[in-house]
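Take a look at this one; I'll ask things after.
All protein chains but one are shown in place.
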Amino acid sequence: MKKILAVLLAGILALSLVACGGNKSQTTTSASGEKVIKIGVFEPQTGENGGGGIQEVYGIRFANMIYNKVNIGGEEYKVELFEVDNKSDKTEAVNAAQKLIAEKVVAVCGSYGSGVSIAAGEYFKEAKIPAMGCSCTNPQVTNGNEYYFRTCFLDPFQGTVMSSYCKNHGYDKVAVITQLGDDYSEGLGNFFVKACEKNGINVVAQEKFQTNEQDFKAILTNIKAADPQFIFAPSSIATAPLILSQARELGIECQIGAGDTWENGTIIENAHGAAEGAVVTTFYEANPATATGEEAVFLNGNGTVKGFSDYLVSMGQPKDIPAVSALGYDAYLAVFKAIEAAGSTDGNAIREALTKLSFTGVTGDISFNADGDANKNAAYVKEVENGNFVFKELVKIN
Amino acid sequence: MFNVIATISEVASTKATFGFSVIVQHALTGISVGGCYALIAIGYTLVYGILRLINFAHGDIFMVAGYFMIFSFAVMPFPLAIIVTLVATTVLGILIEKFAYSPLRNAPRMSVMISAIGVSYLLQNLATYLFTALPKAYPAIPGLKQVIKIGNISTSLVTILTPIITILLVMLLLWLVNKTKIGMAMRAVSRDYEAASLMGIKLNKTISFTFAIGSVLAAVGSILYFTDRMTVFPYSGSLPGLKCFVAAVFGGIGSIPGALVGGFFIGICETIIKAAGLSTFSDAFTFIVLIVMLLIRPTGLFGEKNIDKV
Partner (left out) sequence: MKNINFKSRMNIDLLIYLAIIVVSAVILVFLDMNKFEYNYSISIIEKSLVYAVVALSMNIVTGFTGLFSLGQAGFMALGAYTTAILTIPAAARPNVYYMNGILPALENAVVPIPIALILGGVVAAAFALIIGIPVLKLKSDYLAIATLGFSEIIRAVIASPMMDKITNGSYGLKSIPGFKSSLECFAFSLVCIILMILIINSSTGRDFKAVREDEIAARSVGINIFKTKQLSFIVSSFFTGVGGGLLAMFMRSIDSKTFQITLTYDILLIVVLGGIGSITGSIVGAFFVTAGKEILRFFDEPLVVAGVEIPLFKPGFRMVIFSILLMVVVLFFRKGLLGGKELSINGLKKFSRKKDEVSVGGVA
């Protein structure tokens, strides 16, 4: 019986934990006397999506370097970022989100990966903190959550775009490879198949693989036997080089395509040349020659801050600009502009401002529909040429 | 072997698109994967034979060997890099035994197992911390990735080389265990280590040697496996590790030829299952094999009859 004491300890620990929480207000005053508000950065920096997550963080940090002061009600506030690592893991994501809420952030940017965003979304909604997704493309992120917005397009859109690409290129036999248990991969694949049925494209093979799979030869051999003209294989950065190189080794010569996750230099590097010719749909294409407005600021800096490429290099990264960094930049900018428009740090006021917001960001015109998704109707298709992603065409869907 | 081919063609016949070349292609894949599995499975079998311990960290040693190769290849010519990788992996294996297992020699078996899980957990987290979770490119050893084409069949040199190297190494190992003094010591220790130590066999030395062999084979397996798959990430050892343990059990834990057969069996079956469009159950199948085998014939195909009770 005395072992009920166990519970006692729980109580004591609970008590000690109260000390962790504290009375924090949304606006604080820094040591130098400046008034400060915080924007949360909710991104994976480790785990399965750690690589993509950090690229978004760079975009957000860079935007914060450029837009670091906001005027609210006639007073100037310094905007600080508060970063948490959600570890690409849903359980961790809940605590990370709570950490942001406890830090009294006025809004949140992130995350890379939809699962963690969905998990955290319920909490942001409850705390009435508006969140701005960067590259979480799953419909469920914003669906039924009026506090979640995003600057990117959605899974159904990407699948549809790829199908249109196939149609435009006259492919009529395609194959799909998706990852079991992964909402992104299965989602894109599913919408691709649906769009293909509509476009009259024949899906000759549909193969699936397990998470952490490293042997794709078996399913690729089947695909080879079906002899498609195009293979759609939306999957993670870790999987991409394996699929690409094993397909080429088996003598599959058709084009291979995927969604936004594949637009990452590490894939080209890891595939040892097998990535050549692969196509991806993505959010952004840097074009320094024609850049104007926000894009010019992003690419070239604003006088005091150098352009984003230089920033990446200073962080020890390759100088190529990942699309997700541009989205991170836009996400921060949307939040920033909404705070300015709302003239308040109140979550509801910022949310209201976001629904009415319209501006031209790095990745194009940004405004949000009733679900909170950015109104985007075009995706950039890039192809790997000589070890680089080269912009090929803009595919529009109406 | 003929059974396996018969099974392949049985499954294959269910799919109209399957031709002869497809079957050969699948067979090549299965045998190649199986070869790598066999090399790792031997590590499990040796350690289990001697310590009665599932070395949960073995799959992660295999993963770390991948990272060793990446870093050594970056700074030295490849023959040297291979040697460095083999040596470094061996040292790692021996160190793990010294620090994590030998202090628990007389502890309850559960403690040793938890320690093994702990090492596995540590290696994975350490790899994530040091090298990030992103996959790292595995260096291409000159010639090994060369694509060979015969008609409709296309494969790389390493795919064909893997089973050959595996079988050669196993023959070497069998000679070592059966004909040399240290091999005899290993067999004695695995039979009864108390009696063996009374007979003057140096227990710790023999155990270290066993770990060294297991690690070297894991390193060779790692080179063959990752050359074919070209990327390493912190969790790339965990699943192959578990599968290879199953392979070892299937063949009869403690038996080297058993591990070889088990490795090929698991590799080929897995390929058949994936080829039949049942990827969902490819991992599940492995565990079902384990459970069925343990229930029907707990000693495995080639295992010795004496079962210890607890």
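Should a chain be cited, it is by its letter among A and B, assigned in written order, with residues numbered from 1 in that chain.
The criterion applied here is as follows: a residue touches a chain if its C-beta (ideal position, glycine included) is under 8 Å from a C-beta of that chain, and two chains touch if they have at least 3 such contacts.
Bear in mind that the values here come from a model prediction, so they are computed numbers and not experimental data.
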{"item": "Residue among A:E80, A:E122, A:E146 or A:E393 that touches the chain left out of view", "value": "A:E122"}
{"item": "Residue of B:Q25, B:T159 or B:S238 touching the missing chain in the full complex", "value": "B:S238"}
{"item": "Sole residue of A:N95, A:N300 or A:Q317 that reaches the chain not shown, by the stated touch rule", "value": "A:N95"}
{"item": "Residue in contact with the excluded chain [from B:I117, B:M171 or B:A195]", "value": "B:I117"}
{"item": "Chain A residues touching the omitted chain (full complex)", "value": "1-15, 17-18, 20-24, 45-46, 50, 83-85, 89-91, 94-95, 98-99, 101-102, 115, 118-119, 122-123, 127, 139-140, 143-144, 179-183, 185-187, 190, 208, 210-211"}
{"item": "Footprint left on chain B by the chain that the document does not show", "value": "52-54, 99-100, 103-104, 107, 109-111, 113-115, 117-119, 121-122, 125-126, 128-130, 132, 238, 242, 245-246, 249, 280-281, 283-284, 286-288, 290-291, 294-295, 298, 308, 310"}
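Everything below uses one rule, namely that only the chains that are shown with their structure count from here on.
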{"item": "Chain A and chain B: spacing of chain centres that average the CA atoms, whole Å", "value": "37"}
{"item": "Chain A to chain B touching residues, read off their complex", "value": "46-48, 50-51, 88, 180, 207-210, 212-215, 217-219, 221-222, 224-226, 237-238, 241-242, 245-246, 248-251, 266, 269-272"}
{"item": "Residues of chain B that touch chain A when the two form their complex", "value": "15, 17-19, 22, 25-26, 29-30, 33, 128, 132-137, 140, 145, 147, 149, 152, 154-156, 229-231, 233, 235-236, 238-240, 270-272, 274-275, 277, 279-280, 282-283"}
